[in-house]
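Take a look at the following structure, please.
Every protein chain of the complex appears in place save one, which is left out.
== subunit A ==
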Amino acid sequence: MEFDFVTWSVWSVGFIIWIIWAYLSIKEFISILIAQKKELDNDND
């Protein structure tokens, strides 16, 4: 079977977006987690 250019182009674009989004979402979530933890600790003090 020949290389399916259309399928793998669509897939590659989707995969790249997926990887970038996973990385950036986790990064943002960690920042929120740290900020929120600080806020909760301050409230407890």
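Everything that follows uses one rule, which is that a contact is a pair of C-beta atoms (placed from the backbone, for glycine too) under 8 Å apart; a residue touches a chain by one contact, two chains touch by 3 or more; residues count from 1.
Here is the rule we go by: contacts and distances are computed from a predicted model.
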item: Choices "Sugar ABC transporter permease", "Cytochrome C", "Solute:Na+ symporter, SSS family" or "Predicted Zn-dependent peptidase" - which one is the UniProt name of the chain not shown; value: "Solute:Na+ symporter, SSS family"
item: Touching residues (missing chain, whole complex) on subunit A; value: 1-2, 4-8, 10-11, 13-15, 17-18, 21-22, 24-25, 28-29, 31-32, 35-36, 40, 43
